[in-house]
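Comments concern the structure below.
Missing here is one protein chain; the remaining ones are kept as they sit in the complex.
So that you can tell them apart, the chains are marked A, B and C in the order they are listed, and the count of residues begins at 1 in each.
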Amino acid sequence: MTGTFTPTEMMTIAAARTLTNDDICFVGIGAPSAACNVARLTHAPKITLIYESGTIATKPDVLPLSIGDGELCETALFTVSVPEMFRYWLQGGRITTGFLGGAQIDRFANLNTTVVGDYAHPKVRLPGGGGAPEIASNCGRILITMAMGTRAFVEKLPFITSMGHGEGGDHRARLGLKTKGPTAVITDLCVMQPDPVTKELAVVSIHPGVARETVAAACGWALKFAETVTETPAPTPEELSVLRDIQARTRNAHKAA
Amino acid sequence: MTGTFTPTEMMTIAAARTLTNDDICFVGIGAPSAACNVARLTHAPKITLIYESGTIATKPDVLPLSIGDGELCETALFTVSVPEMFRYWLQGGRITTGFLGGAQIDRFANLNTTVVGDYAHPKVRLPGGGGAPEIASNCGRILITMAMGTRAFVEKLPFITSMGHGEGGDHRARLGLKTKGPTAVITDLCVMQPDPVTKELAVVSIHPGVARETVAAACGWALKFAETVTETPAPTPEELSVLRDIQARTRNAHKAA
Amino acid sequence: MCDIRTKLKYRTIVLTRMGLLPYLKTLTAHSVNGRPLSLSIQGTRAMAELMSLADAIAANVRDGDSVAFEGFTHLIPFAAAHETIRQGRRDLTLIRMTPDIIYDQMIGAGCAKKLKFSWGGNPGVGSLHRMRDAVENGWPHALGIEEHSHAAMANAFEAGAANLPFAMLRGYIGADLPKVNPMIRSVTCPFTGEVLAAVPAIRPDVSVIHAQRADREGNVLLEGIVGVQKEAVLAAKRSIVTVEEVVDALDPPSRNSVVLPHWTVSAIAVVPGGAYPSYALGYYPRSNATYIAWDAIARDRDTFLAWMQDNVLSGQPGDFARHARPRAGAN
Partner (left out) sequence: MCDIRTKLKYRTIVLTRMGLLPYLKTLTAHSVNGRPLSLSIQGTRAMAELMSLADAIAANVRDGDSVAFEGFTHLIPFAAAHETIRQGRRDLTLIRMTPDIIYDQMIGAGCAKKLKFSWGGNPGVGSLHRMRDAVENGWPHALGIEEHSHAAMANAFEAGAANLPFAMLRGYIGADLPKVNPMIRSVTCPFTGEVLAAVPAIRPDVSVIHAQRADREGNVLLEGIVGVQKEAVLAAKRSIVTVEEVVDALDPPSRNSVVLPHWTVSAIAVVPGGAYPSYALGYYPRSNATYIAWDAIARDRDTFLAWMQDNVLSGQPGDFARHARPRAGAN
């Protein structure tokens, strides 16, 4: 089965690999949820997954469609109110890893999920920030998963919904933040990490079968590459089957209800 | 049995009579707890009793020794955390009636339960305010129960632990308070209420068998009497037997454990 | 249901029997100026009354009100929203962290003049097309928005329940929302000098929620993902709770369960299935298929209007019963 996998599968599995048993992870819906549960069902069985609906240490058998499906509550260690989730658990500094995605990202891993165009008279009104602004500042580190493309990876964001590394360099520290911010952007083509000093994103590994030029062409800014760029290890058979199994279970469950 | 009752029994029963089925009552330990439960077991069976330990709508069979005896939790509709109690329920404006007592009181029903003497070098260190400062400001009305005596009913308090009517008149309103503050002081000799305008306490009823001069002599300031002073109706047989029964059950329970 | 009139009558009877009424009238009249004390206390409202959903909405939701129909994915009060649409309420300020399908329907139906929210999507599916059409194109009319983050909204509900004028949080750092929302301000710690974000407390005119069950006194139990509903009710001037069932004994599973006592709720209406296509844990699951199907319905104005005619305007609260299930594990 190895050798035939989709770019989205590669992205999800690459994201899963950044997680460990020690992580206490604030999970978003979609690719992050798939990645976290693949990690839990493969190399990180003791990872703690938290969804902002209040469900703590949850172990869903199918991926939730919403952030608050009954499955999450029924398999959680316990469930707290939403104010408590944001006060004691997120702002309280209890979360090691937050997952974010967005409609648009810039070279310092700032994200836009609010508007395209002018805020008062938007061309496209996106869903908005939800938990993102405070996930971005309060989690120990941030992982971002997004499919690449020049409309998504842009030179300048029309709106900063959640701060990554701001203007780069020590911008986060200057604002008093003690958390790391984005430590990796995992895409369907490659993995990027911020430069230790400038904080500008650079490609550190390219997924199997993807050309360097393809990666560069899918980015709206002049994308940097790290000195050593490796090839992302292909999904293992175990990783692929775990991912495909949970997605099949999920499709069946969501059609049924 | 009517005709033989102690001054403390009269005080407790007079306090019980000020409560109704509509009251949501923040109960303190001692005479207030006895009064509230006598009310519940006689004319106000639907009264809601709340103890600051977090127990809401509790119906104890014996009086608790502490504010958080197991009896309170076991007979409560539900129990909340102490921060929630003070934030959502007391500060939230949900309590119609708060009961307070103290070591000392002045003519405007301000209370001292903190120190006698200088705060930094106290002659007597009292327990302190506990919930009183915010009970005094956040409950719809305040009832005070205290035994009279010139060391307790004083011309000037060394320390204001909780505000009653402050300096009198519209002092509460000037501080932005919308609650009524103390509406009655129920003692072992009489019942006092604040003057509608000056807010100075005046005796409105004297307990059976107590002389007006006895009341005046037990007060450290020149105590006012209302134009019409009635005799407090003596405890009814039902009131007395309910009070004595619950106190007997309580004594047995506290000795046992 | 024990309303305040019954209580006052009861008290009068008991006290008269005891022969103490004249004395007590004097004592309490002085302190309450002739009105029952509890009616005049800030934050203490009428006791829960059991009524039909139509009556509950008619009595409590008025044109121009600020309203919070809350429920974080779970226990969303759809039946109450549909009844509000049917009664033709207008100029509402809709408050909700996640507008979800419920506000997509109310906005598309023309109930709203303003939306206060923090994440406006169809969870796991995509856009809320009716909300977008209102914001982007002013259809069916212009919609003002006040946008926050989840953390700010959750804290603002919490501050409302705690009777504070504002909430503070370590939030919005490096984000653009404070530049476009003048209701995001700051406050400085008087001990450390740290500057924190501040937002106004949320104090709706009416909060509407769905819960698993109530007892005959009107005490309400919520279980599972409880969201901000307790805070929404405690923060509001009036509140409506729809429930799956009324039971003799509430029997909360834990002594620390989430309970709203009857003296915090204005009206209770029994509407089995009333959270569908959201869900009621222990009764019926979320209809994810319906959420997925909503995308196509809401994408087109005519399709939406036809769906609303068939499913809301021609409907009634009892329609939701077909989605209800008996409580799991109930006798």
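The rule is short, and it goes like this: a contact is a pair of C-beta atoms (placed from the backbone, for glycine too) under 8 Å apart; a residue touches a chain by one contact, two chains touch by 3 or more.
Since the model is a prediction, treat every value here as computed from it, not as a measurement.
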Residue in contact with the excluded chain [from A:33, A:66 or A:193]: A:193
Listed residues C:99, C:124 or C:252, member touching the removed chain: C:252
Sole residue of C:88, C:144 or C:165 that reaches the chain not shown, by the stated touch rule: C:165
Sites on chain B contacted by the missing partner chain, in the whole complex: 29-30, 52-55, 64-70, 72-74, 79, 81-83, 85-87, 90-91, 110, 114, 119-120, 122-125, 127-134, 136-138, 159-163, 166, 171-172, 175-177, 253-257
Those residues of chain A which, in the complete complex, touch the missing chain: 17-18, 20-24, 42-44, 46, 48, 56-57, 73-74, 76-81, 87-88, 91-97, 140-141, 178-180, 183-184, 191, 193, 196, 204-205, 230, 232-233, 236, 238
On chain C, residues whose C-beta touches the chain left out of the figure: 163-166, 168-170, 183, 185-192, 194, 196, 198, 200, 223-224, 226, 252-258, 281
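Assume only the chains that are shown with their structure count from here on.
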Inter-chain centre distance, chain B versus chain C - centres from mean C-alpha coordinates, in Å: 36
Residues of chain A touching at least two other chains: none
Where chain C touches two or more other chains, by residue: 230-231
